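Here the complex is missing a single protein chain, while all its other protein chains stay put.
We just call them A and B in the order they show up, numbering each chain from 1.
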Amino acid sequence: MNYPKDLLYSKSHEWIKYEDKIVIIGITDYAQDSLGDIVFINLPEDGDEVEKGEAFSDVESVKAVSDVISPVTGTICEVNEELLDSPEKINENPYDAWLIKAKEVIDHEDFMNAEEYEVFLKKQ
Amino acid sequence: MSLIFDKSVENRKNIIFPKCDVEINLPDSPKRVKAAKLPEVSEIDISRHYTYLSKRVHGVNSGFYPLGSCTMKYNPKISEQLASLEGFTKIHPLQPKETTIGCEEVIERLKNYLCKITGMDEMSLQPAAGAHGELTGMLLIKAYHMHRGDDNRKEIIVPDSAHGTNPASAVMAGFDIINIKSNENGMIDIDDLKENIGEKTAGLMLTNPNTLGIFDTNILEITNLVHEAGGLCYYDGANLNAIMGRARPGDMGFDVTHLNLHKTFSTPHGGGGPGSGPCGCKTFLKDYLPDTSNEKSIGRVIGYYGNFLVIVKALTYIITIGTEGIKNASENAVLNANYMKAKLDNILPTAYKGMCMHEFVVSLEKLKNNTGVTALDFSKALLDYNIHPPTMYFPMTVHEALMIEPTETESKETLDEAIDIIKEIYNTALDDSDAIKNSPISTPVGRLDEVYAARKAVLRHEFEA
Partner (left out) sequence: MGTFIPNTNKQRDEMLGDIGLNGMDDLFRDLPSRCIYNDMLDIPKGLSEIEVVESITKISKKNKVFDKILRGAGSYNHYIPTTVPSIASKEEFLTAYTPYQGEISQGILQSIFEYQTMICEITGMQYSNASVYDGATAAAEAINMCVDKKHDNVLIAETVDKRIIDTIYTYNLGKNININIIPMKDGELDKNALKDMIGDDSACLLIQQPNYYGILEDVDNIESVVHNAGVKLIMSCYPTSLGLLKTPGEYGADIAVGDGQPLGLDVAYGGPYLGFMATKKSMFRKLPGRIVGQTVDCNDNKGYVLTLQAREQHIRREKAGSNICSNQAHCALKIAIYLSTLGKEGFKEVAIQCASKAAYLQNELSKIGLNLVYKKSYFNEFVVKCKNRDDILKRLEENNILGGLPLDNDKILWCVTELIKKEDMDKVVNIVKEVNDELDI
């Protein structure tokens, strides 16, 4: 399992990257591995609001569906539509396969760095 | 394995209709431009096509089918024959009432018998399936609280071992779900129930015996707690085959119930339907039942009166076995399950201690840890022995679960043979786990790639342009 050092992590297994004022969000290697082969992802739309702690998306594998929790409160400015046709990219490279980008972020969860996240995972 | 479309030859046809005996006269309205690409196949090829398909299906008539929670009992031929009488099949649902007295009698008699069996006072036969009956029951509860002016009752309590349709049906009726835990005996954790019951409780959904095949001996206390809090109790009748004739949900404190005619009452599953899921209730709720003549009614849940021919089959079954047969059926179902459980106990222990009812749940977690063979692998191995696997991975509270329900219509010889086969597979799993992991090998296809199916989503045949 791999956890890039330049990213931040949430307790609900999302990774977060800041590019100026834009926040990019995806799911971690641990998350994609637990889900198994992803067959579909439900993504919100550009302009939708997201709220920290609330689900903004869900991911389907053959046997399960999991919510993806937003680690921030803000407005979506871009959605990775490529994932709608090729959800397997999330399994193949979870850190490339970002889900959404958010702007006007006014609140966020407490984030962990890569080291803290690995420690947190060991306790799972 | 060619599709029927692959057998099509242009201009081949079966002569079904005589030449039109009136002048062709079509409405002045837009017509379809692209013709439907239906097959053009002669009768002999249609016949062979479906014969070929039927050989690739395992039905109750093909071999042992111990699918837990589905009650795959024998489907009597007499029911098929009587449900195809012209006096039933050729009756239009909107004929004048005096010409459908027989149909109404079938419906009234079955309602009456089902009420007697369940201890309910009234029954609707409209719901077309178990989940449909559940939705109906949930709407009854909703209507009841609405009429009392109690808008706060938004919660339905559901045990964590419940079948997925329970919370789904409650949500469809506009409720929120409160999940409560099972205790170490597989029964409802009364303390957890007490913590979650209150003014917001609209009701509780329960099946008894539960999805582990265990009769919850605290049932009277449970239903009493819910009633005291002002809620109603809903009985999921999926497991009625364990207790019919011996115990009635109406006596256990349940106010609403649904039944599965295609489980308990032997109507055939048809590959996934049509079934029938009658919904019954106590007198104080009867005005809410789907019945368009009553203003308090929740309204109809289906176009006409229900799956009438399925109702005919269930009535046929009940009058055949009669009052003594109802009790015989449940006690033999429980006997067969306990017999299998006892014989398998040393290799596949049950998830919970004590007597089971009509079904039991074993856990293959230990086998998985020792050999890597999972409940899924074990099930696939059974396919090579012409046995339909038990229900896998349900309830979710047991790891590597297999739920086994033999039903009363299986003979001791069939059970003994199945027990021997299960032991053989178990021993093979210990010696040669790869053999199990590679099964099935003798079926028309091997294990199917479900990920591929979901990702590619090829849901229909595409014709060449």
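One rule holds for everything that comes next: a residue touches a chain if its C-beta (ideal position, glycine included) is under 8 Å from a C-beta of that chain, and two chains touch if they have at least 3 such contacts.
Since we're looking at a predicted model, the values are computed, not measured.
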| said: For the chain left out of this view, which of B:M123, B:I188, B:C281 or B:L309 touches it? | reply: B:L309
| Residue among A:V23, A:V39 or A:V105 touching the omitted chain | A:V39
| remark: Cross-chain touch to the chain not pictured, restricted to B:K111, B:R153 or B:H269, is B:H269
| task | May I ask which residue of B:N196, B:N210 or B:S379 touches the chain that does not appear here? | result | B:S379
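What we mean here is this: only the chains that are shown with their structure count from here on.
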| Roughly how far is chain A from chain B, going centre to centre by Cα mean, in whole Å? | 38
| request: Mind listing the chain B positions that touch chain A in their complex? | output: 450-451, 454-455
| message | Touching residues of chain A toward chain B in the complex: what are they? | response | 37, 39-40, 60-62, 87-88
